[in-house]
Every structure is written in C-alpha cells, then in structure tokens.
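Before I ask anything, let me first share the structure, which is written out below as structure tokens.
One protein chain is absent from this view; the other protein chains keep their places.
For reference, chains read A and B in written order, and residue numbers begin at 1 within each chain.
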Amino acid sequence: MRVDGLATLRSAVPGKLSFLSNPRYVNQLASCKASAVIIDPELASACQSAQLVSSSPYVTYARASQLFAKDESADAGIHPSANVHPSAVLGEHVSIGSNVVIEANAEIGEGALIGAGSYVGARSRIGKHSRLFPNVTVYHDVRIGDRAVIHSSVVVGADGFGFAFDGRRSIKIAQLGGVQIGDDVEIGAGSTIDRGALDDTVISSGVKIDNQVQIAHNCVIGEHTIICGCSAIAGSTTIGRYCTIGGAVGIIGHLQIADKVMISAMSLVSQSIAEPGIYSSGTGLLESKEWKRNIVRFRQLDDMAKRLRELEKITLGK
Amino acid sequence: MRVDGLATLRSAVPGKLSFLSNPRYVNQLASCKASAVIIDPELASACQSAQLVSSSPYVTYARASQLFAKDESADAGIHPSANVHPSAVLGEHVSIGSNVVIEANAEIGEGALIGAGSYVGARSRIGKHSRLFPNVTVYHDVRIGDRAVIHSSVVVGADGFGFAFDGRRSIKIAQLGGVQIGDDVEIGAGSTIDRGALDDTVISSGVKIDNQVQIAHNCVIGEHTIICGCSAIAGSTTIGRYCTIGGAVGIIGHLQIADKVMISAMSLVSQSIAEPGIYSSGTGLLESKEWKRNIVRFRQLDDMAKRLRELEKITLGK
Partner (left out) sequence: MRVDGLATLRSAVPGKLSFLSNPRYVNQLASCKASAVIIDPELASACQSAQLVSSSPYVTYARASQLFAKDESADAGIHPSANVHPSAVLGEHVSIGSNVVIEANAEIGEGALIGAGSYVGARSRIGKHSRLFPNVTVYHDVRIGDRAVIHSSVVVGADGFGFAFDGRRSIKIAQLGGVQIGDDVEIGAGSTIDRGALDDTVISSGVKIDNQVQIAHNCVIGEHTIICGCSAIAGSTTIGRYCTIGGAVGIIGHLQIADKVMISAMSLVSQSIAEPGIYSSGTGLLESKEWKRNIVRFRQLDDMAKRLRELEKITLGK
C-alpha cells in the first residue's frame, strides 16, 4: 500500500497514514478515513483499515514522520554573500546560507547546514550534520556536537550574568569559559545558553530544549533530559539524566537535581532534589473572586495554625 | 487649531494634543498646558482648553496617535543586497530591506515591508501591507494575513517540541504542519509561534501578542484575543475569542479556554475553562520573613484541615 502523508485520526483522508498512540482515542477508529493506521497489537482488532502494527505506536509514528519531512536544506555550497574567514575549516557537503558569518578558526562539520544570517564565532565548532536555522548566533569558543538542531534566534555562548558589587557599582566578571553541547541536542527558537564564568556550561548528548529556555552560566544538564518552553535555570545548577522539566519552570542557582526528576509546569525549584519523583509548586487556578478570599487567608496561615494548636490544647487536653 | 504632537496631561506643552481617558486623572486638567484635550462629554466642563469631545477618548487617542507615527518604511523597492529567489512572487510597492532572504515560491503581498535581515522561508506568504521589522524569521509554509505587524527577533514556524521516547532516547517527530495567521495580527519582539505537528497552528484575525510570548504547536487562538508579555501556551490548547491573557501566564497543553476569559498575571492555567470570567493563581507578595512563616504552614495545610475537622466533631458534636 502506498501512503503520501501522515494525519491524525480525525483529519485523515484516504491515502494518509494515521496512528493511535493513546487508547482514549480508540473510538475515533470507526470513523477514521486513513488508508492505514499505526496501532498497538492489542488494539488492532478495533481497526478496520490496513494496519502497521507496533508495540510503540508513538515511536513508530515519530520515525514515519521523518520520512515526510520536507528537506529545506537548499543546495550544498557556500552562498556568495557569506563571509567565511580564510582560517575556518569547512567539512564536505556543508551548506552555508546567505549573509552567514564564520569567524577565524571556526569549524563546520561535514554535511552541516548553517542558515541565512547566522553567526559562528571564532574557534567555535559545529558538528557533523548539524543544522542551524536562520538567524542563530553562536559566540566564540562554543563546541556543538553532531546532528544538533538549533532554531532561529537562539544565542549560544553569550556572557553569563556575573558582576561583583564594589559598594557603588557592579564590576563585570569577564566570562572566560565556553559552552559544550553534546550530540543529538535540539534547542528551540529564542533559547539562550550562556558561556561559563571560568569552566564551561555543559549540555549533554540527547538533551532536548524547547523555545525561550534560559540556561545560565556553568549549568550542567545531564543526558536525555527534556526542558520545556520558557523554563529558566540559574547559574551553576546541575540537572541529572532523563529529567523532564515542565514549561515555565524556574530553578535557582547552585542546586543539584537527581536523575529522573519531573518538575510540573511553572514550579519554582528552590532547593536541591536528591530523589527521583514528581515535584510541584503553586496554588492552582481559581476564579479570581474565590482566589482573593483564600489568598487573604494565606497571609493569616501561620496565625491560624497557632490558634488551631491552642484550641487543640484546650479541647483535647494535649 | 493646529497641533503638532500628542502628550500626556502632565508633560504636554502648548501645541500638543492630550487626552483624558481615566477619570482618576481629572484633577490634572487644571494645570495641563496642552492646546487641546480629547475628553468625554461628561468631563468636558472640567477642561479649560480646546476639546476634542469623544465618547471613547482612549479610542480617539489611539486613532490620533497613528497620525503622528513616524513612517520608517524606507523607500519602496528591493535592496540590492537582498536575496530573492526567482520563483518568489512580490506584490507592487513592496519594500525589501538589506540582506533579506526570500526563499522559493514565497509570496510577499502588495505594499508589504520586510525589514533588514529578515528571512521568509519557502512557500510562505506575507499578506498585503504587512510589516516585518528587522531580523524576523519566518520558516517555510507559513501563511500570514494582511496588515500584520511582526517585531524583531520573532520566529514563526519553528518546529513544535515533539519527541517520542523509545526507552533510551527521544526520537524527533518531524513537524509537518504549518502556521496560519489571520489579518490584523501583531506579534511582539522575541515571540515564537511554532508550526504544527500534522495540522497547522492557528492565530486568528485581530489577535495581539506582546513580547516574548511562546505559542506551541497546534494551538488555536481565537479572534481578537490579547496575550500579554512572556506568557507561554503549551501544545494543542485552544483559546477562545476576546480573551485577555495577562503577562507571564502559563497555560498547559490540550486545554479548551472559553471566549471572554481573563487570566490574571503569572497564573498557571492547568485545566480547561468553560465559563467567561476572571481567573487567578499564586499566593500574592509578602515580605520574605512573613512569607516564610506562612509557607511553612502551607505544607501543613492538609494536616491542619484534618485537625480542624477533629475539633469540630468534638466541640460541635457533628
């Protein structure tokens, strides 16, 4: 059977391949018009169309999706408007877009693609088959591994935020470290990863970072950790492997987070976490009128606790 | 009467047009030096200077402000350093700035202005009289309506954040959908709007988005909704029409938000909202010492509630 694209169960038309990864949607199978469906063997009997049976339908869908990705890689080669320093080393089959700037002694690995308007600073290295989308900025002395995907407006290697206050003004601490990024890392649009003060900031292999994430100087992010959009990690914090940091999470500096920790959306992590598990903060959403009533009491909470204790002494005699 | 600019009641000098939109400031009228004031008919008697009477002074001020906007539109025409693919279709009277890149089969509508260093990907469409400020990135297969205003460092159409975990690593889900943006949409500096996984991400006509907002893949934002700065909306969430999302709000994925919902600043929306109204979360700000006293009790709250119930049973006999 030939299929020419992927579609959700709801929007599929004949000729499309669909997938059922969440059993909750099993009732959508009946009306699904896809020519074929990626499906778990246990659910296959519920499906009337052709099936691509997989014990991990979502992973199979991910692999299938890559077959249909439009290759925007333009032609290999260096656009005449690019400004590549003579000392830079370019691998074979690279694509260097319009107005790209590659500074002295930078290295661009084999098959890498540098999008229009991107900048690669002196001595920085972009690994093989990595892709920078347009308008990415990589400062000097940054090392990015193979197969990286870096989206537009990302900034890697800007100065960490370090100042010493002399009693009158803030004296800049030159940020003399670099950034090391492993293999197979993705960094979403508008994210920023600062260079280290003395040692390097480290993003390990397999880490996936969503849009508008901020990673401060000297953070170390463990392998295969996922960081969702708009999260901010302050300086010198170490995060373990296989963690999932939800969206808009804040993590203060100088903490140690264990492997396999999950932080729910918009939580503030203000102390180290030694054990795997799920962690949260916040009050949950209420209608504003109800929220205001309760929030007044939050300010009286310590007082309430003491008064409760007092009543217990009297009523319970203990 | 001739006026040559707009000014607030406080800073106006003769020759300026001012406005009174908030009755709280009515006492500033006495000392105001503006030559004329935009004012509500009910307050007009309090004003000694010339008046531009309007039942909606703030709307009239908005319209007047547009008369004084400096036109930065450069000259129509294509800068010689721009790189426009021969298959791209440019409308009449377009302005294409320095170092702009327009990829294959893109369309730029009549009178559109593409700022220096901006990038428009293959097959993307920018509507009539739309404006991209410098250094905007629009990926491939994005459709932007007429009269859009898109500020610098915005990224439209970067990959949504989708991975399938195979037990060892995250497998990228190619993001095969696009982005559809209606007419009269404004997008603030540094905001990011991701392309859909299969279907498109949709921003409806009249939506206004402030700076550094993140809109994830497959969100649908209803007409005339306002999203304030630094808010983040996770994937596949649908927001209704005429909503106001405050600053730094987080909205988790796969939710349905009704029309005319207001979310107050920095709230986390973690469940769908079916009814119009104002919603909030958070604890409110306290002096840190007081906050620490109460926050300790927050962790004992469930325990306190049970102890309170116990006392009630004893004291009230129920």
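Keep this in mind: a contact is a pair of C-beta atoms (placed from the backbone, for glycine too) under 8 Å apart; a residue touches a chain by one contact, two chains touch by 3 or more.
Here the structure is a predicted model, which means the values were calculated and not measured.
Visitor: Among the options A:Q66, A:S170 or A:Q256, which residue touches the chain absent from this view?
Guide: Residue touching the absent chain, from the options given: A:S170.
Visitor: Among the options B:L20, B:V138, B:A158 or B:C230, which residue touches the chain absent from this view?
Guide: B:C230
Visitor: For review purposes, identify every residue of chain B that touches the missing chain, sorted by number.
Guide: 5-8, 11, 56, 58-59, 61-63, 65-66, 68-70, 72, 79, 81, 97-99, 115-117, 133-135, 149, 151-153, 184, 186, 188-190, 206, 208, 210-212, 224, 226, 228-230, 247-248, 265-266, 282-289, 291-292, 295, 298-302, 304-305, 308, 311-312, 315-316
Visitor: Going by the touch rule given at the top, which residues of chain A touch the chain that is not shown?
Guide: 81, 83, 99, 101, 103, 117, 119, 121-122, 135, 137, 139-141, 153-155, 158-159, 161-166, 168-174, 176, 190, 192, 194, 197-199, 212, 214, 216, 230, 232, 234, 250, 252, 263-264, 267-271, 277-284, 286, 290, 293-294, 296-298, 300-301, 304, 307-308, 311, 314-315
Note that in this section only the chains that are shown with their structure count from here on.
Visitor: Using Cα averages as centroids, what's the distance between chain A and chain B in whole Å?
Guide: Going by mean C-alpha positions, chain A sits 23 Å from chain B.
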